[in-house]
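Pasting in a structure now, in structure tokens, and then I'll have a few things to ask.
Selected chains only, in their assembly positions.
Which chain is which? They are A and B, in the order written, and residues in each are numbered from 1.
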């Protein structure tokens, strides 16, 4: 948890609309897969805020960010050149727990959720876990980082339009593997990062098959360090808290949450939030 | 500069008399943008701050507003946190002792739905170690009851101030809402009610629309605008209020640099609070103090007091 300035070594498109930035940092820099940086993209105050970006990978003295050039912030980031400096906070947030008690890990990534799985795949495979990456996208062109994940284990690919691999979502693809008996739930752990609908579907799948799951959630962040309470989600209360839901910060208690932990309905059901004066918390 | 324990305390030239308080710096952390100090302790020396205004605190815990709670706008951001907080008891037991260790002046920002609630909160803090004063938030745009309503009526604003003053020996700062026709009228009412200081401004009510979902972005529909976008508006309000009341004024709104802080002081503020800038730069409150000293050198001011109101001559 520090404010740092690194030097950009490289910043270039690696796939259509997606950039990789490599940044030099002191060799003491280390992170755990799933953690993110809060990055300043402009000197100006428009855009105003930092942007959260997962660390895709790190090696001694450098790390990589992989980002889709979508909005204005990412466009500005993509204009930075090697030699310029990058102002960032981090590593921030809770990483994926590296479970070694089960031999097989399924890393499910959708859209721009794939980058953090890269470092995770490496870390897990180093620990002797058999890694299967399940990468989904709408079409063939949206699939990210296949070649970079390949070395760490198996690769399953899903496209909504069936243009390559499984025809359907990454979650349906995984469902099919368990359903067909091709994979054993009791030996498996699921790690995921991607859009909300994907995470919800995976959460349901993981609970149904009783597979431990770890889901990385993306919420809009202002401070990134837990001070502003912008990025909250509702977490089911544990038995010790007599089951009362808790408001937790994606940037500090997350972005990785365990399957079964989150009250997804909170995104839709104002009742959890309304009349909080009345709610006995 | 260091204190007896070798901690940095900043330049003596930044020492600021703010009403009843002598502060090490005119730069305070604004409510809701600094939590209860824990999160930023790793990024800056808390003892260098002029003070920390805590997150808005209510009698009972509050879950706050439905997400999404934040959306970026040009040079600004809208928030609708809805005063999520663990309630006054937990704050006193679990949060304030942490801050007390740093010796940094703590001002507890309070939110109630009735004058009586404000009084109860004020009374509860009387004598709590490390608490230098309270700030009455009568200006939060993101809660259904209380909050901004008190800040939009001179009569209610005065009632809340009087209730709090009667209930505590602590200095009472009242934080005004900008969403009024005449800020001067409210400021006078609050001064008449016995306020020791006035701080302004809280956020401006605003909205952003999600075109795809065809609804306002924020769970609460509306939110409060903060950041550099509002700086000229806040400066105007400070100018008006400082020209009206006798009690000291604390300027807030979009301050991101020492020059910005200087502008508020020259407009008549005796000190300032920094909010949104913390999110962009977690060292902001200390960096801005250092920059302000550079501004003083450049523009030929020996001490903070000399800058206060310098643009009003």
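Assume contacts are C-beta pairs under 8 Å (C-beta built on N, C-alpha and C of every residue); 3 or more make two chains touch, one makes a residue touch a chain.
Since the structure is predicted, the reported quantities are computational estimates derived from the model, not experimental observations.
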Determine the copy number of each chain kind in the entire structure file and write them next to their labels.
-> A x2, B x2
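One rule holds for everything that comes next: only the chains that are shown with their structure count from here on.
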Please report how many Å separate the Cα centroid of subunit A from that of subunit B, as a whole number.
-> 35
Contacts from subunit B onto subunit A in the complex sit at residues 32-35, 38-40, 42-43, 55, 60-77, 79, 81-82, 84, 113, 145, 219, 227-229, 256, 276, 278-283
Contact set on subunit A toward subunit B in their complex = 1-3, 40, 45-50, 89, 219-233, 245, 247, 252, 266-267, 270, 272-274, 276-277, 279, 281
